[in-house]
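A single protein chain has been omitted from the complex, and every remaining protein chain is retained in its original position.
On to subunit A.
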Amino acid sequence: MIELDEVAYSYGGGELLTDLSLRLAPGSFHFLTGPSGAGKTTFLKLCYGALVPTGGQVRLFNQDVRELDRDGIAYARRRIGVVHQDCQFLDHLPVAENISLPLAVSGQDRLAAQANLKELMSWVGLAHRAQALPPELSGGERQRAALARALILSPDVILADEPTGNVDWEMSQRLLKLLVELNKMGKTVMIATHDLSLIRAAKHHVQARVLRISGRKLQLAGADL
C-alpha cells in the first residue's frame, strides 16, 4: 500500500528526516510518536504524496511518487483518508457538504451516496449537525467530521495527524474507538501522536505497532510504552 524505502527529506539545506524505511501492510495499525517538531507531520505528508522525498523512494500503491503527475497524486489520495489536527474544512459549506467533498471531487453521484453519508454521519455522531457550518462545531465534532470526510470514499488507508490534539480525554477515547473499529473493518491505520497515554489505551483494544521518530530516524518503539 504505502512503502518507504530509505527515505530522506531535506528542506532549506537541512536534513529533517533520513533513512526511513517502512511498509504499511493492509489491515495494520501503527502509531507514530515522537516529540513536537520531530517530523511526524512531515513523515505523514511523505506518506500521502504531499511532499516528495529528497532521497530514497516512496511508493503509493506500487507507484513511485516521483513518477506520478499531480493527477496521479490526486487519484492516490482518494485511496488515503487524511485527518489533520486542524481538520481543514471549507468554512462556507455545511458539515454534510464538507464530508461529502471527496465524493464531489472524484465525480461520484452524491445523491446516490446520500444513504452512505447519513450512515457515516450517524456513526461519528454528527447526524444532528449536518447543516451546521464548521466554525460552529466543537473541537471533538470537528475531528469526527474530519474523520468522516476521510472515510467517505472508503479508503484503504487512514492517516491521522494528532487527531486528539484539540479534544478532551473522553473525546480522544471516542475517536480512538472509531479508528480501532475501522481497523477491525480491514482499514490500515496510522496515527501520529505525542500523547503516549492514547497509545497505552489503544493497546487494550488493538494490536498496534509503535514507531518513534528520534534523531531524524524512524525507530521501532513499544517495549517502553
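To be clear about the criterion, contacts are C-beta pairs under 8 Å (C-beta built on N, C-alpha and C of every residue); 3 or more make two chains touch, one makes a residue touch a chain; residues count from 1.
FYI, contacts and distances are computed from a predicted model.
Name the absent chain as its UniProt record does, using one of the following: "Allophanate hydrolase", "TerD family protein", "Anaerobic glycerol-3-phosphate dehydrogenase subunit C" or "Cell division transport system permease protein".
Missing chain, UniProt protein name: "Cell division transport system permease protein".
Of the listed residues A:G34, A:G49 or A:P163, which contacts the missing chain in the full complex?
Here the residue in touch with the unshown chain is A:G49.
Would you indicate which residue among A:L4, A:L24, A:L153 or A:A202 is in contact with the undisplayed chain?
Reading the full complex, the residue touching the unseen chain is A:L153.
Pick out the residues on subunit A that sit against the missing chain.
49-52, 70-71, 73-78, 82, 84, 88-90, 92-93, 97, 101-102, 104-106, 110, 149, 153
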